[in-house]
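Only a single protein chain was left out; the remaining protein chains are all shown in position.
== subunit A ==
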Amino acid sequence: MTKFLAVGAILAASLAAPQMAAAQSETVKQIEERGTLLCSGHNGSYFGFVEVNDNNEWKGLDIDLCRALTTAILGDPDKNQIVPLSWAQRFPALQSGDVDLIIKATGWTMGRDTEQGLQFSLPYFFGGAQLMAHGDLGVTEAAELAGGTICVEAGTTIERLVANYLQTENIEHSMVSYESAAELRSAYLANRCDAFAAWGPFLAVLRATEIDNPDAHVILGDQLSAEPIAAAMRQGDEAFVDVVNWMLAALLIAEEEGITSANVDEMAATPPNPRVARLLGAEPGMGERLGMRDSWAREMIAAVGNFGEIYDRNLGKDSPYKLERGLNNLWSHGGVLYAPILD
């Protein structure tokens, strides 16, 4: 029955849209009534994004974003419940209400956006094909691989991307494709290839976990493609999308302004500029327009840190994977992440 009511409410809401500027999101209302946020986990482990630590607690980039959203809405990072989901199960589980949103290394595609009835947040991660090379070659970018052998997995999109990229850049090379990822890996380790191409985070994981001497391998700076990873939500609750977008935006603004989990209280007490004052709730405006508390961003940053801290802890320099920020840096540091304007 509640489902039909919800559908009815959504229909009514869409008819009444113009007057609804500051109305609270249905999903947020449900989360508040329930007292927990239902996030997507994984039926296993997805390195760097969703893992389980030695104390049987979830961790990872996606889990930290869930904790951030939990703090923003409910004021406590632990008031979430991670529902383990398989890849195939995630969208049906979202539609049937088993989770409130999906933050699970999910790419933003047209099919998902339209046919599957989802809506996506701002992208929070860009993953794409990259190259890894033996460190003793002394290369740092693809152009220096001229004349070398590059290995790829046969029949993947990566294969096409690499061929395109190297041709466009006019880099002489010979390409060898292998049937399976395992063959590819052993061929690379046996020095049969100078470099090997795969999804960037996958290369970082491989380097950190299955190669005896991680320092002897370099992930090259060239980004051959960039697939946006974003949070997915059910269609029809625009106010919830706003909440998630501003959660991500607040994490990015905090990084731009140098607000960390350590100095957030200090910054809130003596804000260096009006933007920080507004972000941390020293000046009103941050909460009311989303139907939340003015202090939500401050509490969130105190609990999980800014975006850079989250990235470094799970994928970057403080994690075993040591994946460079690259595209996933702020626009001001050569990346493509940016926050909307906080007015």
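Quick note on the criterion: contacts are C-beta pairs under 8 Å (C-beta built on N, C-alpha and C of every residue); 3 or more make two chains touch, one makes a residue touch a chain; residues count from 1.
Definition applied: contacts and distances are computed from a predicted model.
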| item | value |
| --- | --- |
| Chain excluded from display, named as in UniProt, from "UmuC domain-containing protein", "General L-amino acid transport system permease protein", "4Fe-4S dicluster protein" or "Urea ABC transporter" | "General L-amino acid transport system permease protein" |
| Given A:88, A:110, A:269 or A:341, the one touching the chain that is not displayed | A:88 |
| Contact with the hidden chain (one of A:161, A:189 or A:208) | A:208 |
| Residues from subunit A at the interface with the omitted partner, ascending | 1-3, 41, 43-47, 51-58, 81-86, 88-89, 92-93, 95-98, 205, 208-210, 212, 319-321 |
